[in-house]
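Take this structure first; my questions come after.
For this view, one protein chain was removed and the others were kept in their places.
Coming up: subunit A.
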Amino acid sequence: MPDVYPLTSGDATLIAHSVDGVFIFILAIASFFFLLTQGFLIYFALKYRRRKGIEQPTPYITGNTVLEIVWVIIPSLLLVAIFGYGMVVFLRMRTPIPGAMEVQVTASQFQWSFKYPDGRTALNELRLPVGKPVKLIMTSKDVIHGFFVPAYRQKQDVLPGRYTYLWFLPRQAGSFDLYCSQYCGTGHSIMRGKILVMPVADYQAWEEREEQKQKGAAASPVEKGEKLFQDSGCLGCHSIDGTPKVGPTLKGIFGSTVVLDNGKTLTADEEYLRESIVDPNAKIVKGYQPVMPTFKATLKDDDVAAIIAYLKTLK
């Protein structure tokens, strides 16, 4: 789990390490003042506490100008230092390296879609090569979302009607969690994705395979459907092994009897499956929430047919 302990693992990107530097700097100052103030607080409260209810005489001290000036000036200087350090790293975070690979990110309730420079798209999974700077140009289709990768110490809100950006330089191969950090509705907490950073050779091999697939498209409908099923992020909410997740399992879905939330039942035929993909909220299975986004725009008619062909094989 690369993103669990922030103080020892900020090596996933170029900037994460610097952010952790600021974090440790502030932590050091905060710890000093924590020990100083809490130490005096507890020490005074115990040392000068009234014993056996007997009140000792107390001195009439109303202030101490020197002390008060000192404890205004020293913290002020430290605060300016914290501000400056944080600003310098923030500026680097906000200034992309020239020549970064540009990926378009479109957020919508409740998924992430990515578009690579060559026009390929992906859902909820962004594959990147190690060592190459990336600039994400982000917008939203509906409400405000937040693009947050804890391991990268990076976060940026994604707004409808305008572009925001975020850049980073991955230094480690691996899988990194992507969360939506700005509350966006019922499915906010399942709007999660992955950033898969691959060694350059692996990435190129993967990229070639993808291009082959797009050109060839010789695969059978079932194979094509399986690929689309995986790439579209269906598995995020629907299992194929029988366990219920955010959505109902799709194991043995075709031909099964479905109970809807209005109490009606129906048999899952091709038309029901098609409708559930392009207009998911038309019929809701009993016990589930209407949170699935429509795939009307992302999947063509052929694609839907291929996915249905694949679903039929899930016995």
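The rule we apply is simple: a residue touches a chain if its C-beta (ideal position, glycine included) is under 8 Å from a C-beta of that chain, and two chains touch if they have at least 3 such contacts; residues count from 1.
One rule holds for everything that comes next: contacts and distances are computed from a predicted model.
K.L.:
Could you check which of "NADH-quinone oxidoreductase subunit H", "Cytochrome c oxidase subunit 1", "Mn/Zn ABC-type transport system permease protein" or "3-isopropylmalate dehydratase large subunit" matches the UniProt name for the chain that's left out?
P.N.:
The record for the missing subunit names the protein "Cytochrome c oxidase subunit 1".
K.L.:
For the full complex, which residue in A:L14, A:M93 or A:L250 touches the chain that was left out?
P.N.:
Residue touching the absent chain, from the options given: A:M93.
K.L.:
With the missing chain put back, one of A:H188, A:K224 or A:H238 would touch it. Which one?
P.N.:
The single option touching the absent chain is A:H188.
K.L.:
Please pick, from A:Q156, A:S232 or A:S276, the residue that touches the omitted chain in the full complex.
P.N.:
That would be A:Q156, which touches the missing chain.
K.L.:
Which listed residue (A:E125, A:D177 or A:E270) would be found touching the missing chain in the intact complex?
P.N.:
A:D177
K.L.:
Taking the entire complex into account, which one of A:V130, A:I144 or A:A173 touches the absent chain?
P.N.:
The missing chain is touched by A:I144.
K.L.:
Mind listing the subunit A residues that contact the chain we can't see here?
P.N.:
Touch set of subunit A with respect to the missing chain: 1, 3-6, 18-19, 22-23, 26, 29-30, 33-34, 37-38, 40-41, 44-45, 48-50, 53, 55-64, 67-68, 71-72, 75-76, 79-80, 82-83, 85-91, 93-94, 142-144, 146, 148, 150-151, 153-157, 159-162, 164, 177, 179-190, 192, 246, 289, 291.
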